[in-house]
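What follows is one structure encoded as structure tokens, with my remarks underneath.
For this depiction, one protein chain was excluded, whereas all remaining protein chains were kept in their positions.
Here the chain labels run A, B and C in written order, and each chain numbers its own residues starting at 1.
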Amino acid sequence: MKKIRMGMIGGGIGAFIGDAHRRASRICNDYELVCGVFDVNYEKSQEFAKNEGIAADRCYKSVEAMLKAEKTLPAEKRMQVVTIVTPNALHFSFAKAALSAGFHVVCEKPLTMTVKEAAELEKLVEKTKLTFALTHTYTGYPMVRQMRDIIASGALGTIQRIDAQYYQGWINSIIHGTGSRITGVWRLDPKHAGASSCMGDIGVHAFNLIEYTTGLEIKEILSDLNPVKDGIKLDLDGTVLLRFSKKLKGVIRSSQVCGGEENNLTIAVYGSKASLKWGQENPNYLYMLSDTEPTKVFKPAHGYNDKLAESSHTMPSGHPEGIYEALANIYKGAAKSIRKQKFTAGEFPTVHDGVRGMKFIHAVVESNKEGNVWKKV
Amino acid sequence: MKKIRMGMIGGGIGAFIGDAHRRASRICNDYELVCGVFDVNYEKSQEFAKNEGIAADRCYKSVEAMLKAEKTLPAEKRMQVVTIVTPNALHFSFAKAALSAGFHVVCEKPLTMTVKEAAELEKLVEKTKLTFALTHTYTGYPMVRQMRDIIASGALGTIQRIDAQYYQGWINSIIHGTGSRITGVWRLDPKHAGASSCMGDIGVHAFNLIEYTTGLEIKEILSDLNPVKDGIKLDLDGTVLLRFSKKLKGVIRSSQVCGGEENNLTIAVYGSKASLKWGQENPNYLYMLSDTEPTKVFKPAHGYNDKLAESSHTMPSGHPEGIYEALANIYKGAAKSIRKQKFTAGEFPTVHDGVRGMKFIHAVVESNKEGNVWKKV
Amino acid sequence: MKKIRMGMIGGGIGAFIGDAHRRASRICNDYELVCGVFDVNYEKSQEFAKNEGIAADRCYKSVEAMLKAEKTLPAEKRMQVVTIVTPNALHFSFAKAALSAGFHVVCEKPLTMTVKEAAELEKLVEKTKLTFALTHTYTGYPMVRQMRDIIASGALGTIQRIDAQYYQGWINSIIHGTGSRITGVWRLDPKHAGASSCMGDIGVHAFNLIEYTTGLEIKEILSDLNPVKDGIKLDLDGTVLLRFSKKLKGVIRSSQVCGGEENNLTIAVYGSKASLKWGQENPNYLYMLSDTEPTKVFKPAHGYNDKLAESSHTMPSGHPEGIYEALANIYKGAAKSIRKQKFTAGEFPTVHDGVRGMKFIHAVVESNKEGNVWKKV
Partner (left out) sequence: MKKIRMGMIGGGIGAFIGDAHRRASRICNDYELVCGVFDVNYEKSQEFAKNEGIAADRCYKSVEAMLKAEKTLPAEKRMQVVTIVTPNALHFSFAKAALSAGFHVVCEKPLTMTVKEAAELEKLVEKTKLTFALTHTYTGYPMVRQMRDIIASGALGTIQRIDAQYYQGWINSIIHGTGSRITGVWRLDPKHAGASSCMGDIGVHAFNLIEYTTGLEIKEILSDLNPVKDGIKLDLDGTVLLRFSKKLKGVIRSSQVCGGEENNLTIAVYGSKASLKWGQENPNYLYMLSDTEPTKVFKPAHGYNDKLAESSHTMPSGHPEGIYEALANIYKGAAKSIRKQKFTAGEFPTVHDGVRGMKFIHAVVESNKEGNVWKKV
């Protein structure tokens, strides 16, 4: 099958996340990188393009130039999809421009800086009917997909509590280092990171994972955020009370100052008949608990899994696949959509998931600002 | 060494918790059970006494009778300490009577039904200078004690977040069974259980574990409780936001409706230099995380542990000790106090811990009732 | 119910294993310690007896004196069972004397120093019809008992491989310490430990666990032992190839020089339909693997367990019980036998298990001596 021609905005030399996206696109093998604006510095962008084997005339000076030029190329050569891996503040304008120019989009999260922008993008996607994939990477793990399927089957009975966590500790080295480094970190600067650090960067993943796996919407939240240290303008830590309905409550706990935690994202969904627990650091294990039976441990590459979960793992059982393969699964799903092949809801997160995420971040920040009161999501 | 003569109130035939206390007292080998009021039904109480080898004339008809009679016995025969393992609502009056009659007390948690009662008991203990041990059993685990010691040493740096959890699922079988069973369970009845089910029974253990291991006081809380099902009068589930100081926050999560969870009590204390994590279901493993070094796993019976932790485990390393041994450690500590031997703070929870627990339960219930607002503890 | 009157040989001040036996007997609450010869040094023995509250006239100067005197006591006062917790070399003569005098016996493993002695004891037990419990403690764990029951049910299909391990590291501190300490450790001295250190002390537990859980007999073995260091006369390490039948093979791996291992005893039984894995350091988890279903984790205190497994755990699920409770379960089984109550095979290891163990040790040592050849067990 012919590869999908992909452009990239951002992600040049030294950019960790751009590299991850390219690896993922190569793993699933449905894409070829043909053009891009890899760096604001054009020379650096060119250097990157050369290393990567991109034709020099398709390394563009600006996004505007790229979109304009690519539109004029013959259909069989023209970029089909553009991946946006810039800092958060630039997602909106580039995504809007790309969609408006008729290109599919793969975009890093968070979708935008504001709920309003997010809603505007959602409308644009509906109007253009283009594919828009938001890379909430963790939804690409086979066992997360299996979790979603088990819950959809009703096997848990009535859901009674939901608890998600995302703990990291890496920001310790920054906030407890020299003062000068604090200002240097864009994630701690509202102009670049948006209204939130911890909740905007990682708490929102926990939020997304809850809505992805359960199919439920969080209706209201009450948050208590913590900048932890004097001089920090954004939250580095916080807890969010969740209400799904009158009888179903839960919690999201998230922090960037949990010394020694690496990337400890977990989710637990407790039901009247059974419960499910999953953790990102050992992603190939899904635990199903019940009051009356032994705990069951689901793993990938087994006939007992759902079809989507199974197709999300390529090695035989016991050969661990990881985060790159999860992201590749999302690229794989987006490729199906771009090629107008049949695909299942859940194969990639959409612009709607992005809108939900922005509403969550907004509500969390407002709740905290107003003195820990309930806010609608 | 001569055994301490112990009486017991409650804990007769079929009483699980009374059996646990007796086992623990036998494990540490510092006590002999000499008298008691084991059941409100005197015949059943006598049957139990006979089985247990208690002299018939020391199986009493009432607590009043017991206290009166034992006081008149010669010093070398007289009961020295009384263990109270009745339903919650009776703790206060029996504890008060026992202290007033000059007897040491071991009491199950929660200490009382109200903060006022708790405060009264605390004053009585101060006045009588008698030993009062509250069996927050989990503080008897060697690795919990090691955690307390490491934190006291300052090895964690500045504490930045605290997260404790107590999840169980056993109440599912009751609330999802027949309606009649709901009313039959005293824990769901405010008259017998007090103002709270979940927080009063288990959330308070998480609270106690936090204050025990860190030496910190929780200043304010905001709670959101959930009765989960129509017709239930008490909380079966809830989340409590915690504030220790302006910059230190945390959370307690507790539930009795987490299907499949057994007795999943965990605590994590995150510091700027290192962090500690412990879980009750694998109590012999204490994890120390840091951003710069491999995670360290502490286990009992090693020279690297603190003195109190080490003396709380009798087998060589790798021979797991469990919950009965933890309770025995508390009995051991109380015995030292009763015998006026030297002991360390932390060897057994005191009446003060009970007062703190009652304040916590009270604040949690009030916060929820008033619409999830901050309350002082 | 009246307690069983127990005597003890060995286990005085400072004796770890005697303390463990007494704790276990107190936990199950079926015994009272009434007499003993606790130390070869009579004064020390008396000191111990006094501490323990044993009547001075029942602290005897010798085993011979004890057996003689106790026989003459009135039936309702007389010792009923004697626990032998001396060094290995003394087990045989004391057990023989006790049985001959009409007393039930609880004996530490290994049963004897030679196969011949073991066989003699077995005959004596058959002849006297007295209860003889050998404390292979690990068979008292609920999940080991559950494993035995599942295997007996045929749920594993055809057993295809068996693998057991017992790794410790504690002897490192001795053999890598000063030379003088080597001779000081009785376990390294053939006169006191018998023909083997590692296999005789711990390998035999792995052997016993295999035969206990599967009900199979190991027919032939081939061993390769390792004294590890010059000057050591006994094996500190070794591997034993196992043959159960023409088509079923397995392995026992055992070592005392695995630096950092604490008490790492594991067993895995692999069948054509399913498999079971258990490890002593987390004794409340039993894993059932299959090629077609999620792994199942069995835990104590659940209705899905077998009756014997269930009755071997007293706390609600999630409250970990440990090694003392395992030993107490064996004491509990022996008590049933002594009281002529109904009990199940498997409630305590018998003299026959001791004979099997001695045959195993003998075969292992001979196989190694003769150049790693097959030997019958």
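Definition applied: a contact is a pair of C-beta atoms (placed from the backbone, for glycine too) under 8 Å apart; a residue touches a chain by one contact, two chains touch by 3 or more.
Everything numeric here is computed off the predicted structure, so don't read it as measured data.
Asks: Which of the displayed chains are touched by the chain that has been omitted?
Replies: A, B, C
Asks: Can you say which of C:Gln46, C:Ser93, C:Thr128 or C:Gln160 touches the chain missing from this structure?
Replies: The single option touching the absent chain is C:Gln160.
Asks: For the chain left off this view, which of B:Ser100, B:Ser245, B:Thr292 or B:Gln341 is in contact with it?
Replies: Within the whole complex, the residue contacting the unshown chain is B:Thr292.
Asks: Among A:Asn41, A:Ser245 or A:Ser317, single out the residue that touches the unshown chain.
Replies: Touches the omitted chain: A:Ser317.
Asks: Tell me, which residues in chain C touch the chain that this view leaves out?
Replies: 156-157, 160-161, 163, 167, 169-170, 172-173, 176, 222, 224, 226, 228-229, 237-239, 241, 243, 247, 249-251, 253, 255, 257-261, 268, 270-275, 288-291, 295, 372, 374
Asks: So which bits of chain B touch the chain we can't see?
Replies: Within chain B, the residues that touch the unshown chain are 288, 292-299, 302-304.
Asks: On chain A, where is the contact patch with the chain that was removed from view?
Replies: Output for chain A: 1-3, 16, 19-20, 22-23, 26-27, 29, 51, 53, 168, 170, 261-264, 280-284, 299, 301, 314-325.
Note that only the chains that are shown with their structure count from here on.
Asks: Which chain maximises the distance between its CA centroid and that of chain B?
Replies: For chain B, the chain whose C-alpha mean is farthest off is A.
Asks: How many angstrom lie between the CA centroids of chain A and chain C, rounded to a whole number?
Replies: The separation of the two C-alpha centroids amounts to 55 Å.
Asks: So the centre of each chain is just the mean of its C-alpha atoms; given that, what is the distance between chain A and chain B in Å?
Replies: One centre to the other, that is 43 Å.
Asks: Tell me, which residues of chain C touch at least two other chains?
Replies: Correct list: 299.
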